[in-house]
Structures are given as structure tokens and as C-alpha cells.
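Notes for the one structure printed next.
All protein chains of the complex are present and in place, except for one that has been dropped.
Then we have chain A:
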Amino acid sequence: MVGPTASLSILSRADGSASLKCPTTGYNVLGSVNAPIELPARRDALKPEEATVEVFVKPGNTTAGVGERYVEGILRSVLQKVILGRERGFPRRGVVITLAIIGGDAVERGDSYLNILPTLLQVSLLALLSAAVPMSMTFSTALLGVTKSGDIICNPSAAEAKAASSLHVLAFSSKGHLLLDESQGRFEFEQWESVRERAFSICRGMATPGADGDVTMGDGGDEARINGFICETVEDHLHRDYSWKIDSA
């Protein structure tokens, strides 16, 4: 299976940026992060002791509508919990995340946003990492569909998602907490439990923490582990950034 491809810090004027292309769903999302910046209108913020997180989602071929408002709300609540908005320099300021959907099927009015939600979350995480925004943990996401016959499919395409009896998006933190669950369609709790198990293994693998706290990366099998993928992307980027130092050593 072809895994997703990502690149970091591709925009020069934003504090941090990332793009991610998911081959199975076909979505290509570009994200940029500016943080911390002054928000002129937010001097009287509701919570002055922490940073305000703003998320904007721009669909590929139309203006943003009610669906985008909804997905922005979900992204905001997930990211606000993960970003350390009380670090020095952040309170009363803003973390502005802009996500542009530049490839893949358009999300029609009233369609569920679950297909693209994992990609959006993944891109915002990579962009936040690229902007060096302090975070308490990273996370990884999975999109799963349950077919009418009860099989669980990973990363369903748009057509498969339409035919599926239920769709699930789950996000797990780097410490194993369930950060997000969005499930839609007809299902029972037992089914959801097996979906969660599957998603957990996709996101985190069966990794066992070693004695020194390092996570040993076994072979991921057919499904590349998303957590490992994010680590690799960041490692690659760091390697490139510090190549001058590594070479001279």
C-alpha cells in the first residue's frame, strides 16, 4: 500500500507550513500556521490566560460554508487541548491555522466531513510542528469504514465511504489517549470497539516502550503506522535542516 506523502515548511512567509497528500482518499491539503501573533480584535479575549486558536478551512472550488464552520469547530477544540497556550509569549495572542484543500473530491452540501477530517488534522499537526508551537503531545488519526457486511476497511475512498454503513474517524495522542471520535452511520457499540482497536493499531502500532522510554518500531505490516509516519517526516526534515552540521561533524 502506498503511504501518504508529506512535506514541511514549504511556504516561506508563514511561521510554519506543511502539505500532505493521501493517495487512497486522494486528498491534498496545504496548511500554514502563524503563531504567536497579535489578534487586534481579541484584546478582550474570553480566556485571557491562554492563546486563542483560530482555524480556517478553505475548500478547493467554492467558498467556505456551514460544513467548514463545523469542521473548524472540531479542529479548534482538538488543537486547543493539545497546544500549550500558556507558555511564555502565547497568552492573549493567537495561533492561526489556515488549511486549504488543494486536491481531491469536493465536499458537497450536507455531505459528511469525515472523509477529509483525518487529513486536515494531520496537516495541522505537521504545520504546528513546523512552526515550533509548544504542544503537550502529538496525535495520529485514522479513517475507517464499516461495510454493510461488517468488514472494516481502512482509508475508504469516496465511493466506498458512500456505500459504507458507518464511518469512523479516531485520533489517538502520542500517549495513547483517545482524543477524538467522530462516528456516523448505523452501528452498535461492539462494532465500535473493534473499530477502535483497529484504529489504535493503525495509529500507534503494537509498539512496546523499551526500557529507556524509546518506542521500538516493529514492522508495520500492510498498514503503515501513522504515528511513525509523522516521526519520520519530522526527522527527515530535521536531517535536511541540520545537514550542514552533520556533514561538518
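As a working rule, contacts are C-beta pairs under 8 Å (C-beta built on N, C-alpha and C of every residue); 3 or more make two chains touch, one makes a residue touch a chain; residues count from 1.
Basically, contacts and distances are computed from a predicted model.
The chain that is not shown carries the UniProt protein name "Ribosomal RNA-processing protein 43", picked from "Ribosomal RNA-processing protein 43", "Cyclin-like protein", "Trafficking protein particle complex subunit BET3" or "Ribonuclease P protein subunit p20".
Of the listed residues A:38, A:151 or A:188, the one in contact with the hidden chain in the full complex is A:188. Residue A:196 is the one among A:93, A:196 or A:237 that touches the chain not shown. Within the whole complex, the absent chain has one touching residue among A:39, A:74 or A:231, and that is A:74.
Even with one chain removed from view, chain A keeps its contact list with that chain: residues 50, 65-67, 69-70, 72-74, 77-78, 80-81, 84-86, 108-113, 134, 136-137, 162, 173, 175-189, 192-193, 196.
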